[in-house]
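Okay, handing you the structure first.
The complex is shown incomplete by one protein chain, all other protein chains being positioned as in the whole.
Read from first to last, the chains carry the letters A and B; within each, the first residue is number 1.
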Amino acid sequence: MKARVFYRVLLGAGLVYLFLPVFVVIAFGFNDLKGRFNVTWVGFTLRHWADPFGVEGLSEALINSLTLAFLSALIATIVGTLIALALVRYRFRARAATNLLLFLPMASPEVVMGSALLALFIATSFGRGYWTILVAHVLFNISYSVVTVRARIVGFDRHLEEAAMDLYANEWQTFRRVTLPMILPGVAASFMLCFALSFDDFVITNFNSGTTMTFPLYVWGAARRGIPPQVNVFGTIIFLVTVIAMFGYLTITTRRSKVAR
Amino acid sequence: MSQAPGSTAGGETPAVELKGITKAFGDVLAVDDLNLVIDENRFFAVIGPSGCGKTTTLRMIGGFEDPTSGVIRLHGEDVTGTKAYQRPVNTVFQSYALFPHLTVFENVAFGLRRQKVADGDTARRVNEMLDLVQLGHAAKRKPRQLSGGQQQRVALARALVNHPRVLLLDEPLGALDLKLRKEMQIELKRIQQEVGITFIHVTHDQEEAMTMADSIAVMNKGKIERMGEPAEIYDDPRTPFVASFLGASNLMDGKVTSSSGAVRLADGTEMRVAAGGLQEGADIRLGVRPEKIQLGATAEDLRTTNRVAGRVTDASFIGISTHYLVDAGQLGELAVVVQNIGAARFPAGSDVVMGWEPGHCFVVQPV
Partner (left out) sequence: MTIEAVSAAERRRRRVPYLLMAPGLLWLFLFYVVPMSQLVITSLQEGSLERGYRFTGDLSNYLAVFTTYRGQLFNSLLFAFAATVIGLAISYPLAYAIAFHTGRWKSLFLMLLLMPFLVPFLLRTLAWRIILADQGTVVGIIKTLGLLPEDGRLLSTAWAVVAGLVYNYLAFITLPIYVSLDKIDRSLLEAANDLYASPFTAFRKVTWPLSLPGVISGTLLTFIPAAGDYVNVELLGNPPNSMMGNVIQNKFLVVIDYPAAAAISFTLMALIVTLVVIYVRRVGTEELLT
């Protein structure tokens, strides 16, 4: 079948294109480089993997990135879930405006958002550092959280909450025992997505970090001087961890719905 | 069942009382100044076309919507404005709304747990109820693993186990196939009589309502047009809408010539009707149900008081009966249903005479 072959080739080519840089990133973590610039392949070695923290400042940057990602994902998911609930379950007048306000951060260039925040912090003489980065990360994460959780809420029968209230559960009990278990996959997905977005963020962080260092900022700074292969090592680890988390999430959620049959 | 709002039979507190209930959604009046009294231990049906306000009314009784104005009383207690979980009322939802993440047992136990019933009692009551609806063997399953009919019974069990004083049913049989639906109609009626509480059943299926209910309220455009026992409102619908909604009916324009029971139809034919409530000279429409009309080849073949001539335009054999359409000239086309018990059948094109007794026709307002 000509069409079959065509699509196979198409998908294959697409995947090659997509994974080529990934392969390069992983491979160059094993590069036995001589100088400072890790751009041409010299030879295979495991020494960078043996000593991943041996670079000045890298660990601190990593820790900052991890804690920021965790906190901003947590806050954004909680806040985003509340908004998603409001949007789906209630009719209210400010609906169109709210949708727009939530969409804009996703569509705005990071450069504009980052610089606007910076302008605010400067005008209010607010010192830039860890906390300003957190504020910025929560900001852009909220929209993504709303989208993710909302998708999950839309799919479930609104009468379930009424049924719970009919059966003597008050608002809090209804949320805890019926709503939350039902939307949990969406909430989990939101957390993971926000975590990834926060960890990987560069532009907005660049504008609002002051002297605090995060992993992407570290890489940027090192780009001129020559990026130590340990950065590739961690890039690979991050990649593998997130891939495993993603597959894990999928397996769990598909298994839950397979039990239904 | 009282027809006059506000009065009760025998002076006991009614189970449900709605006074002046209005519900507005923006500019639209879904429910318009509704007054309703429902006694204890009744199977009460509310029927009407889509958008007539019956579901909204039910939801207001259940506490899922607040009325824009008016008072709702349950067993004499004013519950207007209270939340659903504060009312001793339970609901069977149209989509069943079973909690997918809980087992059948936990679904049925949900209400009891929220009321802090002890575990031992809960287990006993849940199992009893599951046995009542014949689903004891499915206690550990999840709702997704059950058929539509089984899910419906779980929804029913989940509501009844809480011993509500009023049970609300929102078109619960809509999703079932015909045979199952008929079985469930009998089943629900039996359970209601056994448990002895008030059931309020909302449906658009008038046949279903007439099968199950002790009393029916027919709603149209946010108001109750007619309320009473099934036979009573079937034979005396009083408005054209109710006449057409409850079963089929033939309506002919005419004028009252005597308040003791005489009507002249649009083509001049004189009719005798049951006396009562007639105003001489008033424009009315005369209604007669298809099954009440007898057919004969000539006027002499019929012994009925009222007679109208016509020509058969269609005759359909349906097994237990034959459905005719008879063109009666100025009076329009009348539908006639004759049981197939050996009487002569009239093919299309034959001239016939239709007849009925005064007691078998009714008078409704023209509009």
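The rule we apply is simple: a residue touches a chain if its C-beta (ideal position, glycine included) is under 8 Å from a C-beta of that chain, and two chains touch if they have at least 3 such contacts.
Remember, predicted model here, so these are calculated numbers, not experimental data.
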| item | value |
| --- | --- |
| Subunit A, residues in touch with the chain not shown (by the definition above) | 3-4, 7, 10-11, 14-15, 17-22, 24-25, 28, 39-40, 79-80, 82-83, 85-87, 89-90, 92, 94-96, 98-113, 115-120, 122-123, 135-136, 138-139, 142, 146-147, 150-151, 196, 199-200, 202-203, 206-207, 215-216, 219-220, 223, 227, 231-232, 235, 238-239, 242-243, 246-247, 250, 254 |
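The criterion applied here is as follows: only the chains that are shown with their structure count from here on.
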| item | value |
| --- | --- |
| Residues on subunit A engaged by subunit B in the complex (per definition of touch) | 157, 159-160, 162-170, 173, 177-178, 181-182, 259-261 |
| Sites on subunit B touched by subunit A in the complex | 62-64, 83-85, 89-91, 93-95, 97-101, 110-111, 114-115, 142, 144-145, 158-159, 162 |
